[in-house]
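One protein chain is absent from this view; the other protein chains keep their places.
When the chains are written out, they are named A, B and C in that same order, and each has its own residue count from 1.
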Amino acid sequence: MRTDLCGVELKNPVIAASGTFGFGQEFAPFFDVGRLGGISSKGLTMGGKYGNEGQRICETPSGVINSIGLQNPGVEAFLRDDLPFMRRCGAAVIANLGGSDLQGYLDGAALLSEADIDILELNISCPNVKAGGMAFGIQCQSAHQVVSAVRKVCKKPLMVKLSPNAENIVEMARACEDAGADALSLVNTFQAMAIDVERRQPVFANLFAGLSGPAIRPIALRMVYQVCGAVKIPVVGLGGIASASDALEFLLAGATAVQVGTANFVKPDICLDIIDGIDRYLERHGFAAVSEIRGLARTDR
Amino acid sequence: MRTDLCGVELKNPVIAASGTFGFGQEFAPFFDVGRLGGISSKGLTMGGKYGNEGQRICETPSGVINSIGLQNPGVEAFLRDDLPFMRRCGAAVIANLGGSDLQGYLDGAALLSEADIDILELNISCPNVKAGGMAFGIQCQSAHQVVSAVRKVCKKPLMVKLSPNAENIVEMARACEDAGADALSLVNTFQAMAIDVERRQPVFANLFAGLSGPAIRPIALRMVYQVCGAVKIPVVGLGGIASASDALEFLLAGATAVQVGTANFVKPDICLDIIDGIDRYLERHGFAAVSEIRGLARTDR
Amino acid sequence: MPAAYTVNKILQNDRVTETVYKMKVDLGGAPQPAPGQFYMVRGWEGNDPLLSRPISVSDAGEGTVTFLYEVRGRGTRLLSQLPAGGQVSLLGPAGTGFPVGEVSGRVAVVTGGIGLAPMIYTAKSLQNCQVDFFCGFRDQSYELEGLQGAVQRVAVATDSGREGQKGFVTDLFSVADYDWVLTCGPQVMMEKLGRACLDAGIRCLLSLERHMACGVGACLGCTCKTAHGAKCVCKEGPVFRAEEVIL
Partner (left out) sequence: MPAAYTVNKILQNDRVTETVYKMKVDLGGAPQPAPGQFYMVRGWEGNDPLLSRPISVSDAGEGTVTFLYEVRGRGTRLLSQLPAGGQVSLLGPAGTGFPVGEVSGRVAVVTGGIGLAPMIYTAKSLQNCQVDFFCGFRDQSYELEGLQGAVQRVAVATDSGREGQKGFVTDLFSVADYDWVLTCGPQVMMEKLGRACLDAGIRCLLSLERHMACGVGACLGCTCKTAHGAKCVCKEGPVFRAEEVIL
């Protein structure tokens, strides 16, 4: 099950997705989180953030819309309070860095890349922060700009997290590869909305928010398939994964590893079910390593 | 409940969506389809089409991926065999025109616009036909081109059906309005995929196919909200509507009418439940007409 | 008889084998089904699973219909959990079914696995025929009691050899001995049988399976290739003549 992700060895290809797993410790009562391939931290910003006002969670058919707005304690508090447990637990440490302006990204990346983390995941795709975040993730040019700049200050493997709201996901992936990304992860949440029909107003104070969960899986899988065919760097696939079979779809489409987000809310130790299920699948079909199934369902092999 | 849609009076704002309701007659055993505001025909092409090979339907969490590939008897057979019932039943007749090249669209539009239909719905967004269909619906320029050309030959109200896969849905809507569309309908299906993990190959022969159903509703609603704020022509909202409350979200977002697609598979007379539910809502809240609630949840009113 | 969409009462829902269940439903005033027809069955609320499941009529009586079904995935598992006295939604009867009036003489009914379900009702409905019933199972037979008296002979094949003859059901007989072959089962089995009948000039009817969404001929999701173009399995089938479908 060992998986190499841009030079970092993961125990297995299953990573807990940013924003859905806290800093790992929240799930420690339920299982040994060190059994995960990796944990991606809650999205961090330089100064920390209060996050969005009003209702933050709205359930939809097989999905969840969230408007958290990158609430986080800030990079410095993370390094002091949260990194020690993450480092100790045994899963690879992925620090997810959000932001709303270029300087914030640069300062955060510089600080994090001095710390004992394994991978920096650059989130250019959060739909929940006004004037920034996702703005970088929509058009290739601004993505290229921010990734190039962060690349220069980042000494750790750099994974760029793409937005499914990008105008052209394939061009976006190529732009980030070109700008120096070591890996890509996709997808972040889809820009979505809900309206409270009784009160006749949007559910979220921010108007739009991000859709995740099993509902989006078929679209996320299509995007991951496309991107895996377009870049040479490894791709981490996510979006709606809730079972081993779901995870296998992404691996067979060409992903090197997967992340599990919303499904952690459904069953706190669901990642273990997924890890075990992938293991059994490999055994049942006679594969010796995860890497052997990577991309096997591609028609362009 | 009467609703004016670009000069055509609908009994109510609920239209059965193209490709999910046949030519109306298929649902006649279950209820009086004349009670619908309108029926949009299966997507038509000039010469007719066999459609796609292989598995055509795949269920996903709260959704369905379809790869029908515009199977249809052709415009001429439609006029002869199917239009008479649609005309007679009492719902407004919307002829949905698909195609894979400009000439096909022009010929089809010319023929249909001589017939006794109420609205021509131009589908520039089918993700299931190679080299065409959706290609027109991705970039504004090609959309503008085809809509302008069809506008010239079309004597009926022209409704253009947009793809959620458009690079920029707002720019796309503006381009179509500018090209002479009388109304817009959105969304068509999202480009998606599924992989059969046991056989390690894509489920669909065509690789990608179109996702619809409740899963996509939150994204569709966001797009309809955005488009309603960007154009002056009426907008028909659809994507995952399966209850009166779902329909009301779209009307409150600014849509003039709604379409119901995949939900027809869940309960054949679900449109009646939706019509009745909207009616009760209006009464309960003291509105005299559907038009009174249009856009009430908009923050830019 | 036109199809209807009705909510019906479950009279019984019992386990037959490890994975197979039998559900008897009160049709109320809903139309009576013909052999080979099916229903789009739904026994849960909400959007997941989204689509109803096509299940054949395995028996029908005075205002009741019986389904024999195998638990394969989420939908059939949910059906298996429904209690007697509970409710199930039915859309149907759907499809054209077997033209039983047309069939006569020596008839082989051939089933593989849960393809048995529609053939029980069909075999029982045949008139003026000598029916031999050949059925293949993985390990053990079930629900064959009802055929006593209705058919001349029942022969079983199993993959494991635990019951009947070990091997393929198609090895139990020769198509040349029959005037008609009626079959439902795995695609490969039906293809093999269909071709053998075409070669031997035996009339053959097959009941096909497709993934279905609407069940009423509207979505065109369930088509099969025929000599006369694409046809809807849900509406123009599920029963087709071997010479008509392109195997």
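Throughout what follows, a contact is a pair of C-beta atoms (placed from the backbone, for glycine too) under 8 Å apart; a residue touches a chain by one contact, two chains touch by 3 or more.
Please read these numbers as outputs of a predicted model, since none were measured by experiment.
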Visible chains in contact with the missing one: A, B, C
Which of A:20, A:45 or A:259 contacts the chain that the document leaves out: A:20
Hidden partner chain, touching residue among A:13, A:61, A:157 or A:295: A:61
Absent-chain interface as seen on chain B, which is shown: 61-62, 214
Hidden partner chain, residues of chain A it touches: 19-22, 26-27, 29-30, 42, 50-51, 55-64, 66, 68, 71, 213-215, 242, 262, 264-269
Contact footprint on chain C, counting only the chain that is left out: 45-49, 74, 78, 83
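Methods note: only the chains that are shown with their structure count from here on.
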Chain nearest the global centroid, as defined over all protein CA atoms shown: B
Chain A-chain B separation of Cα centroids, rounded to whole Å: 33
Computed distance of Cα centres, chain C from chain A, in Å: 46
Interface hub residues of chain C, defined as touching at least two other chains: 47-48
Multi-partner residues of chain A (at least 2 other chains): 61-62, 214
